[in-house]
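Dumping the structure here so I can ask a few things about it.
Here the complex is missing a single protein chain, while all its other protein chains stay put.
For chain A:
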Amino acid sequence: MSFSNNFKYLLLYVLFIWLIYIFLFGNEELLDSIGIVLKYESRSVFVIFLGIILEAFPFIILGVVFSSIIQEFVSEDMIRRLIPKNPITALFTALFVAILTPVCECAIIPVVRRLIQKGVPVHAGTAILVGAPILNFIVFSSTFYAFQGQPYIYIGRIVLCIVTVMIVGVVIYLKFSSVNILRTDKQISANLKAENRESKLKSIANHSINEFFLVGKYFMIGAFFASIAQIFINRYALAEATSQSVNGVVIMMGLAFLLSLCSEADAFVAASFQQFMSSVSLLAFLVYGPMIDLKNTLVMIASFKMKFVVYFIALVTIVVFVLSLLSGVYLRFGG
């Protein structure tokens, strides 16, 4: 047994030294020589992949550290006292929390998961999940900047998001309020915490790293698929092929899902679609993308039970789709 472990240690250090070596002297010939050839498209896929992960890492790290801090310092009693008993009041509290937390869709998931574990009602947690990526000043200002003079888009994005939060919150309350939606049960954490004697700081570091790898595994897969979609989908051909608003909404929601852009940056991408797409479908793109996309779906699968993830995605998709079409009707007749 110990022989095989020694062997593993040896491999590990060889790996580390080799990684340091290629950090210092790496070049593309070396890459070719180990059989990885990146030309044209595959190189672009990797560049986009690197872009997505480097952009998200700081926020994922903040998310897992914050989640670990909640784990250490926030007790179930505190949550019980802070969250209003009335489910509707709780929903508004969640909406307020969503506005206060300016984080993107991947980083919020570990935090929400931890909050639910600590006793925050599921529907309030879900409301934070849906609302936090859009409802903040940074996203508003970038949308405003990209769609100057088009209040339908930058106000509409906020309004549609709030309405979606409310509808999704209520439906989730009716459906999941007494169900455990987390992937592992609460019991484990409660038991282990009692025997956990390490210092708080160490404990936070350990939790953070564990959670980073748990979330990171799925995030990497999601980012990889998103970067493939980014390179191989001819978005303008897609956009030009549709003129009807219903089709447009479907296509733009699909694109939002696949491209997996961060909520802060998607407004500019949407703006570059302006000449092909209707405002309604741009709005659907801007509201749907931050709530659900390829990379955060995978991170959700890492954190919540499959049944909940599927239900949640279906629900948000339907709600955003219907709301976008209704806003189109409003635009044509009322506004």
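FYI, a residue touches a chain if its C-beta (ideal position, glycine included) is under 8 Å from a C-beta of that chain, and two chains touch if they have at least 3 such contacts; residues count from 1.
Going forward, contacts and distances are computed from a predicted model.
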item: Per UniProt record, name of the chain withheld from view ["Glutamyl-tRNA(Gln) amidotransferase subunit C", "ABC-2 type transport system ATP-binding protein", "TIGR03943 family protein" or "Putative aldehyde dehydrogenase AldA"]; value: "TIGR03943 family protein"
item: Selected residue (touches chain absent from view) among A:L38, A:V74 or A:I158; value: A:L38
item: Residue among A:V74, A:I99, A:I233 or A:I301 that touches the chain left out of view; value: A:I233
item: Identified contact with the non-displayed chain, of A:F92, A:F144 or A:F225; value: A:F144
item: Options A:A265, A:I313 or A:L331, residue touching the unrepresented chain; value: A:A265
item: Interface with the undisplayed chain - residues on chain A; value: 1-2, 5, 8-9, 12, 15-16, 19-20, 22-23, 26-28, 30-31, 34, 36, 38, 40-41, 43-44, 46-55, 57-59, 61, 64-65, 67-68, 71, 110, 113-114, 117, 142, 144-146, 148-149, 182, 184-185, 188-189, 192-193, 196-198, 202-203, 205-214, 216-217, 220-221, 226-227, 230-236, 239, 259-262, 264-266, 268-269, 271-275
